[in-house]
Structures are given as structure tokens and as C-alpha cells.
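With one protein chain withheld, the remaining protein chains of the complex are depicted in position.
Per-chain residue numbering starts at 1, and chain names A, B, C and D are given in the order in which the chains are listed.
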Amino acid sequence: MRRLLHTAFKPQLFLLLAAGLLLTIVVRENRFFAFVAGITMISIMWAAGMNLLTGYAGLVSLAFAGIAGISAYTTVGLVMRLGWSFWLAMPVAALGAAAVGVLLGLPSLRLKGFYFALSSLVIQTVLSLGFVYFVNLTNGDTGISQIPPPDIPFTGAVLRGTSFDLLLTFAAWFSLVAVWAIVHSPFGRRLIAIREDEVLAEAIGIDVVRNKMLVFFVGSLFAGVGGALYATYVGFASPRSFDLLSSLSIWLMVAFGGRGTLMGPVVGALILAPVPFLLQQYDTLKDVIYGALIIAVIVLLPGGIYGALVSFARSLPLLRRLSTPYKKSVPHDRSVHGA
Amino acid sequence: MLETEALVIKYGPFLALDGVDVSIGEGEIIGVIGANGAGKSSLVRAIAGLVPAASGRVVFKGRALGGEPPHQRIRMGIALVPEGRGLFTRMSVEENLMMGGYPLPSRNRMAGNMLRCFDLFPVLRERRHQLAGTLSGGQQQMLAISMGLMSEPELLILDEPSLGLAPIVIGEIGEQLKQLKSSGMTILLAEQNATLTGNITDRIYVLQTGRVRYHDKPDVLFRMPEVAESFLSI
Amino acid sequence: MTDLFTARNLCKRFGGVHALRNVDVTQRAGETLGMIGPNGSGKTSFVNAVTGELALDSGRIDFEGAEITGARPHKVADAGLARTFQAVRLFGKLSVRDNLETAMLVLEDPAHTLEAAERLELLQWLKLDNRLQAEAGSLTLFEQRRLELAMRLMMRPRLIMLDEPVGGLAPGEIRAMMQILQELKARCSIFVIEHTMRVIRELADRVVVLIIGEKIADGPPAEILKDKRVVEQYLGTAHA
Amino acid sequence: MMSSAALLVAISVITTGLVLGVIFSLVAAGVTIVYGSIWLPNASNGQFFLTAALICWSFATWLAMPIWAAALLTLLVSLPISYLLEATLIRRFYDVPDRNIAYFVVTLGVTQILSGIFSVTYGRWSDQFNLPPVVSGITFIGPFPMTNNRIFVLAAASVLLALLFVMLRFHPYGRALRAVFQNREAAALRGVNVRAIYRLSFALGMLSIFAGGILYGMAYSFDLTVAWTMAVTAFAIMIVGGPGSVLGAVVVGMVFGFTQAAVSIFANPTVATFSYLAAMLVILLIKPSGLFAR
Partner (left out) sequence: AMPARAQSGQPITVGVITELSGPYSFFGTACRQGVEFAEKKIAAEGGVLGRPLNFKIVDDQTNPAQAVAAARSLDVQDNVLAVTGPTSSDIALAVYGYAEQNKVPFVVPVAAFAQLTKPGTHYTFRVEPDAVGWGYAAAKFIAAQKPGAKLALMYNDIALARAIVAGIKYQAPKENISIVSDILFPQGSNDATVQAAQVVAAKPDYVYLATVGAFDVTATNQLLDLGIKPEQIIHNVGTTSTLLGYGARSIGSIYGSFFDANLDNVTAEGHQFVDEYTQAVGRIPSYVENFCYNTPYIVKAAIEKAGSADREKFRDAMSALNMVEPTSGVPISFDKNGARKEYMYYMQLTGVAPPKSYTAKKLFYIEWAPETLPVYDLVK
């Protein structure tokens, strides 16, 4: 906690916040762009969590959106059926989702590297099936509409419009602060050690199991909070909102921006999240453009956009402190890891 | 049999080999010794076609080698047993040996060679069905050497074969290499120390930071104090 | 002297292979124990068993009076028993500094830094102090072995098990490493596996010999290295 | 003695299990061969599966080709497609660290492009596509009438699988493929032309995915949504079966086929679906490298 506050006051992170708030204010007049910005903020939050798992701990979890969904549905249920306050429901739901996240992370104890990614892909499909199937909880593929925005406690008013957007901006910023704090904490170092070599990590006294579970918990928290905010922000939740494609696009933001860097996923989210909204007019080309964009980046800058920027960034003192440089792994098949 | 002429190898800006000339005659056993990072592996890897020469050339049986990749060079008769052994850890000992004989045209030649390897290192026969990755360090080394022999090379290159072997086995391998030599095989041996190279090689090249520092018969070399000091076995 | 660690009739089979057969080993505090044996005789397996990498079929292991049988590797490391690997194992992509700092995490005291005097002199002693920024993977083997050692010492172990610490080093480097190990004795007890007899002869107070997973001899190097079976099955006449 | 109703259902389960099983196996085999040599987790395998079916459909409907000709031609078409992909996208990553991740991103891009194209072309023309039967008529298996078309699909797929299996098991190529997967440099040193193996594996994998798509189109009418379900199924089968193991793909594929065939026998199909995916995870926890991984 102390560390967290400490980090929160780092000037460069403040700058980020300022930028975010500025953006929110600028677009506030146009509710459409404001909405797109809001979704982008949530995406940043998700990407940050995914990055913690994928980038730092080396655990590619494609069930991420599913976990967000669990939290979203729980929040909505608690708010709309039991009449809880959002501010009580959201943490409860997020914690619940995080617990599930830990559970679904268990295979990673045995499955090495990308193999876990592939199995998590299957887990995601199971979750999607679940969202459709447990109609009385999720209202099936119909989805739940008219989800009320968060209430403002003790006032009876609700949080909507620009104030909600600002909340999202803060949330996104805070998640970056959190990731920063974690990465620069002993826990963060342990994660990196585990990513690099589990056997060695254990030999120097790192409890691999415990730390993996822990990172799944934390990462899923990001997913959960994001999910709860997403549902209330969009005002609608359906299995389609939390399906495999969503997981993949979040993961893509990370890979696209640059794994294992603080800013990479932000860049990724800032670019990829708005694309589908802004291209709504180009229904025939949209997907092609999106796909081509992804391919182009990975072909031209294998380290992700930010990965490529880092070397340049190092020359700028401010960015330097923001960037944990992108590390490439040794060119050897046994490290390109599989089962 | 094989010459390198002013061979230069770069890793990015880093100069690993800086104009090395070695020549290996038909049926010789040649040693290359040098401390860590002297460039032994770079040299042998270049000969095997794993790393490109920045300049200079490698001439094999009178023919200058260009960009031939390793899989072609082994068919010409150059087999490298790399540092780190280059085993297929999740394959059985037997399958590894079969991979060793991959370039062979006929199955029964493969079988024949395999038997010879088993006679060379009986422990491999016992462990023929064990996964290579689970062999002990030394057993793995023996398997690696056998894989090199499987393809019936004219020039067998070993990069630090004595690594991790029990003293007695090092002795045995020495004997085996002598036999191979007498059966007409040419051998290039890269080593850190002279335990193995000392008594079996015809000539030794001493590499130092990418250059040939000395080159002579072992007995002559090891009478030089500075060489003895840093390479003679302990 | 008190027993630092004891292993009582350890057994481990891999299918038909006896990696360890009722192996009893005891090491006293301050003592340097050597282990030799032909390839595949079970030395590494022994270390793996003691440090929890390998699940035993039967047997009991105590360290500083507490049982650690079946404890997971990180627990063993926590308890003060460090080990190195036969093939050097480092976080190759991380800097030397990061490697060292990661190894210090086990101490869990927030105040600790690499700059603490004790650690600095450790690094100077191992001649790593000016390589802190280098990528661990790009170090020479000798440097890597030293870094490995430094990482273990960061954990303030009472016992360190070294699996072939001079494997792959050139003679000159071997001498240097032996010097280091001599000085290391002052810091913690050492258990060392080696195929280089000089290391055993000069460092070990006592030597254990494994052959096909069985302990066949245990005593001071001088005698052991003359032992008929050891010479026949391990050293070979050349060395005798 | 079973009642004829029960017998009917029983036989229908068996035949359906077989048909689904061989098709799953074929696609999974394609996926597993590619991943098990190049470390290429092909996220677009489902889309290519669909591509095959659609191409075959186009040949049959627009060019009014006889279905068998359309099928063969489609298989041929897979070769230039593989070559193009290999030359433009796949090849450049052969030496990249973490290339399985890079590949996953790239193939996701390809998926996006293909699905985008399909949804605005075929997707707008029709909401389902059918291939005419290759052979007509019905054969009775006890009380159960099985269309000869399904029998044909079953036979064709089985033959292809057998061929793949034999090739990987008894031809040196099979061992070379696993060798390259495990330690590429060592394989090169032992005389394996790594890039040739890569190219071959990719083409072979695409070929069997295409075959799977065509046969699926012959057995069932299909729409664009089949791509993702198939992609996930194929990955699931590969993980459980072990990478590079065609045997694993076949066995696990069959299990998946039969489970899907049998679900409706259980009280609740969706729950049954959960349970077999759960079973998959359990298997993985017990044997992480996959049942048939070496």
C-alpha cells in the first residue's frame, strides 16, 4: 500500500493521468467520442491486467474476458436483483472473479508456456457456454439490458455522462499505477524470475505455485473490475461481450503494444480499442484493415509498437523511467516454449 | 583434407575469429585448445556451416565451401558434435542414433553403425529405450559422440567431448578416437585442456582471443611453459 | 562437530534403473564433503533428491536437525541449503544485477540492497562488481559460474551443494575457481560433485563414492583415491 | 436383447461418432503437425477449414463442377495458398525468438481478414451452404439407415488419416519432424534440412485441414460460425493428444466425436459438453505434455 501511494506520486505517472483527463475533457462534448474514449479506458485497464499475466509472469490467459464476464454478471445481479450499491457489488464480484481466475489458473502449474495459452482458450469457450446456459443468472444469449450506471452513495443520484468517463480514466490510470508498483516490488521480480526459469526460481527460494496463484488473483482483479465497469458503462451485458474474441483482442492489445512493458499495452489499447468503433462506416473493410494492421506491426516490429519505441524512449529521461525495456528471449527452440 | 584460410567470424560488431588458418590432413587427429571464449566453437561451427564466415574461406577436399548449410555439409562428410551435445531430449537413445544416421541411404547400414556405437559405449545399449534427456550428463556426452559417428563422416569434429566425463571414460574415448583414426577417419578436437588432446593428437592449434597463438606437435607445445601453465591438465 | 545434514538410506528408481540405493550420507558443519562416481552413478540425483527437485521412493533427509524430506525446492533453499546445477543455470536474459537481486528476494528484508557492504565485498571477491550491467547470458562460462555462486551466497546459505563447479573450465580457470572455493569454506559448508580429481584432492575433507547408485566408499580423499574399486571403475589406471 | 429403438439410437451414436471423429481428427492432425514442427499455433486453422468448404462449394455451384472434381481441385488450391502464406508470413519468423507468440498474432490477423472477407461476401449471400452428395442412396446398418454419402466421407477421411499416420510413423520424415521440433540446430547438424521440413509440414498441415473442411461440407451443411468452433476443437484435441502426434489427434479426435454424438443421450447436452471439456483439463493436469507426446 505504502509503495502504491509512493508510486502514485511519481511525476511521470501524474503526467499520464493529466493526459487521460485532458482527453476525457476534450471529447466530453461529443458523447459518441466520449463513449469510445470510455471503452478505451476500460480496455487499457484490461490490457494492464493481461500484461501482468502475459508480459511479466509469462502466463498467456485467454480466459480473461470470461473472468471479466463473471464479475460483470455478478455485479449486475447484485445490483439489479438484490439492490446492492454498485460500490459494494463491484468489489465483491471482482474478488469472486479473481478467485475463479485462480482456479482456472491451476493448469498453468503443469502446462508450460504456450500450451497453457491454448488450454485457456478452451476454458474461455466453456465459460462462454456457461454464460449462455445459466439463463436464470445471465439471461442467456438474450443478455441483460438497462443496467443502471453506478450510484453515488448516500445521494440517490447516479454516475453518468462525463463524471462516469472521469471515473474510468482514473480507474485506467490507477491500474497502471498498480502494475507499476507490482512490477517494481519483490513480487514483480519473482514473477519475472518465474517467467524466465521456473526451476532456477525454485532453487533460489521462490515459491512458484504461490506466486502464480497470486498473479492470477491480481490479474483477474483487473479483469473483474473492468468487467463490472464495462457492463454498467455500456448498460448491457451478453455472452458476446465476454467471448473468446474479446479475450483475444485484449491479448492482442498487449502483444501489439509490447509485452512486458508498462506503456506497451496502453499504446496497444489506444490504437486497437477505438478501431472497430471509428471504422463503423467501413463495414466491408473494417476487419481487413484491423487484421492487416496487426500483421503489419508484428512483421515490422516484432517487439510490438512500444518495444520498437523503447530504444528511442531510453534517450528521453521521462519515458525511460516509464519503460521496463522489452526483453527478447534466447533464440533456441527449447525456450520457444511448449509442453 | 580441410583448410581454413584467414577465416574471420563476427557476431554483430564482435570479432570472434580474426583470420584463422588451420589445416587438417587426411587421417590426422588435430587438436584446437583455448580458454573460454577463445573461439574454438566459433571455428568448428563455421566449418560445420552453422555460422557464416565474415571473410576468408573454408576449403574441404580441395573444394571451397560457400553458403552450404549444415545439412549439406554433413552429406559431404563433415560431422560436428556440438558443444552442449545437441541431443533430442524427448527421444529415446535409439531414435537419437537413428537421427544421427539420417543422411544414410540404407537402413542396414544404419543398423550396423548402431551396433558399433553400442560396442563403443555399452551403457547406451542398456539405455536404448530411455529418453535422452534423462541420461546422466556423461551418458549424454557418449550418446552425442555416437550420433556423430552414425553418419560415417570423413571428418569428425568434437567440441569439448570430455566435458563432464569421468576420468576413466575420458581415457576410453581417447582410445576410441585413436582406433577411429587408424580406421582412416580424420578428427578435429576442440578442448579446454590437454587431458584428452595431449596424448592422442598429431598437432595442436592454440587459440587465443580469435587468433592462432601457437601451432605445433603436442610434446613440443607442452614444453613451452606458458602453454603448459594454462592448458596442461591438472 | 554437529551434523549439518544427514541422508538416511535414500532410494530412487527410474523404471529399471537404480539411481540411488540405500544411500547414507552425513555431513558435519564446517566440513567439505566431496562426491565422486562414474557417469550415471546417481550423484546429481542425490543432490536433486536432497534439494527437493526429485521425489524419493524412500529415505529420510534432515538438515540442521529438521526433516526436509519431500520439501519443495524453495523451502529447502529457504532453510539455508543452496545448490547449483550441473549445467549452468541463470536468468540469461536479465542483467547480472537483476540476477543477484532476484536471488536476494528469499531474505525478504525490505532494507536489503546490492550496495550493502557485505554484498559489495562479496562481488569484489568474485570479480563481478564491474559486470553488473552485463546480460548474464553473454558472460563467459567462468563468469557465469561465479555469478551462480554469488547468487547462492546472496541467500546466506549454511550449506551449498555444487554439481561439477569446474566442469567446462580451462585449467587456468580451474585453479582460480579452486582458490575461490578454498576461501568459500570460511563462509559456509560445501558439498561438491566433481570429476576433476585435483579439486577433490585439495578441497574435500572427506569423499563419498557412488557407483550405480550405491555408496561404496566414504573417507579421506588420500585413501579413497587409492581404493582399488575406485581406481578400476572410476579413475582408470592412468590416474592412479 | 436391445429394443430396436435402443439399437437404432446405439448405432446412430456409433456412426455419428465415427463421422465427427474422423473429421475432427483430420483437422486436429493438420494443426498438430504444424505446431509440432514449426511451433506455429495456427489460430486461423478454423478459417482455412471454412475456406476449403467455401471454395469447394463455389466450384460446385458456380462452375457447376461435379462434386468430386470440385473437392480434388480445392485440395490442389490449398498448395498455392500454403506456399503464398509460407513465403510471405510464415517464413520470416522461422528464426524469431518466441515465434509461437508472433505466429499466434499473425494468424489471428489472418483470421480477422478472412472472417471479415467471408462475412461480407458469402455471409451476405446465404446463411447456410450445402454441397451435393458425392454418392446417393442409403445403406441399412441393422435398423439404422446410413446415407452412402456419410459412408463415403467416413472412408475418405479414414484413408487420409491412415496415410498421414504411416508417413509420420514409418518415414524418416516423421522422426525428422519431431527432431526439428525439439532441437532445430541439432537436427540441422544431423543432416535435416530444417526449412524444407518446415515447408513440408506447413503444406501437409494445410492440406489435411482443407481435406477436413471439404469432407465436413460434404457431410453437413455449414455456415460461417463453424470456423471458430472447429478452431477451438482442433486446439483442444491437439493439446490433449500431444503436439506432433497424429495418433494422439486421431484417438482424442474420436473421443471428442463420440462424446458429441452421445451428449444428447445424457439428461442435459450442455452439461455434458462442459463435462468433457472439464475432463480434458483433468487429463492435462495428469499428463501435461499430452497423452501421446513423446
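Keep this in mind: a residue touches a chain if its C-beta (ideal position, glycine included) is under 8 Å from a C-beta of that chain, and two chains touch if they have at least 3 such contacts.
Keep in mind the model is a prediction, meaning the values are calculated, not measured.
S.K.: Thinking of the complex as a whole, which visible chains are touched by the chain that is not shown?
M.R.: Missing chain, whole complex, touching shown chains: A, D.
S.K.: Which one, D:32, D:201 or D:260, makes contact with the chain that was left out?
M.R.: Hidden-chain contact among the options goes to D:260.
S.K.: Just one of D:13, D:135, D:200 or D:283 touches the chain that is missing; which is it?
M.R.: Answer from the full complex: D:13 touches the omitted chain.
S.K.: Among A:170, A:217 or A:277, which one touches the chain that has been omitted from the display?
M.R.: A:277
S.K.: By the contact criterion defined above, which parts of subunit A meet the unshown chain? Give residue numbers in ascending order.
M.R.: 30-32, 35-36, 39, 129, 132-133, 135-136, 139-143, 145-147, 234-238, 240-241, 276-277, 280-281, 283-284, 286-287
S.K.: If the missing chain were put back, which residues of subunit D would it touch?
M.R.: Touch with the absent chain occurs at residues 5-6, 8-9, 11-13, 15-16, 19-20, 61, 116, 119-120, 123-130, 138, 144-145, 147, 216, 219-226, 229, 260-265, 268-270, 272-273.
Going forward, only the chains that are shown with their structure count from here on.
S.K.: Does A-D or A-C have more contacting C-beta pairs?
M.R.: Looking at contacts between chains, A-D has the larger number.
S.K.: Among the chains, which one keeps its Cα centre farthest from the Cα centre of subunit C?
M.R.: Checked the centroid distances; the maximum from subunit C is D.
S.K.: Using CA atom averages as chain centres, what separation in Å is found between subunit C and subunit D?
M.R.: Result: the chain centres lie 50 Å from each other.
S.K.: Approximately how many whole Å separate the CA-defined centres of subunit B and subunit D?
M.R.: 44
S.K.: At least two partner chains per residue is the criterion; list those residues in subunit B.
M.R.: Those would be 89.
S.K.: Return the residues of subunit A touching two or more other chains; collapse runs of consecutive numbers into ranges.
M.R.: 328-330, 334, in rising order.
S.K.: Testing understanding: with touching defined as stated, what is the shape of the graph linking the protein chains, line, ring, star, complete or other?
M.R.: It is a ring, because the chains touch in a row that closes back on itself.
S.K.: Applying the document's contact rule, which stretches of subunit B touch subunit D when the two form their complex?
M.R.: 48, 50, 69-71, 74-75, 79-80, 82, 86-91, 95, 98-100, 102-103, 147, 151
S.K.: Please name which positions on subunit B make contact with subunit C in the complex.
M.R.: 34-37, 123, 127, 130, 134-139, 141-142, 160, 163-169, 171-172, 192-193, 229-234
S.K.: Residue numbers of subunit A touching subunit D in their complex, please.
M.R.: For subunit A paired with subunit D, touching residues are 60, 106-107, 110-115, 117-119, 121-123, 125-126, 129-130, 132-133, 244, 248, 252, 255-256, 259, 283-288, 290-295, 298-299, 302, 328-339.
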